[in-house]
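The other protein chains are all here in position, but one chain of the complex has been omitted.
Here is chain A:
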């Protein structure tokens, strides 16, 4: 049996919301992520009222897009981060966000459980690596993600161990390309 990660329960919640509009699963997801999204938006420059409103909108988007979530390519935290980031660009910067062409799996695709768990474990390792960084470096990375640093200020060398996550996603993309042909 595979090791349970904290993210496993969130994947199950998103699954249930997507499949059966499960309000109890949504309440659990909301209790964990909405306060984090709100804190993230406040550190990104939103005042309390705007952050509350945007966090609610982000969680509503999570509900509506739950069936599109792909656990083989991102953890739930990562997926919710991208929704919150896009809302920030839209509301705080008032800009359009060009997104890459989507690469959806075919209709017959069944998510690979072991790939999903492996990605979750690597995401947890990344989280721990981030925590273990020297304070100054960790703060710099956080500021980058709050949108405080320009691309000039973001050093190319982040010292983050992205190699394993990258290879895992690359593997998923290769399988997807294989399915498409």
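In this text, a residue touches a chain if its C-beta (ideal position, glycine included) is under 8 Å from a C-beta of that chain, and two chains touch if they have at least 3 such contacts; residues count from 1.
The working rule: contacts and distances are computed from a predicted model.
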Candidate names "Cupin domain-containing protein", "Sulfate ABC transporter permease subunit CysW", "Menaquinol:cytochrome c reductase iron-sulfur subunit" or "ATP-binding cassette, subfamily B"; UniProt protein name, chain not shown: "Cupin domain-containing protein"
Residue ranges of chain A at the interface with the undisplayed chain: 23, 26-27, 30-31, 33-40, 42, 48, 51-52, 55-57, 59-60, 63-65, 67-68, 73-75, 77-82, 84-86, 88-89, 93, 95-104, 123, 126-127, 130-131, 141-142, 144-145, 147-152, 154-158, 160, 162, 165-167, 169-170, 173-174, 177
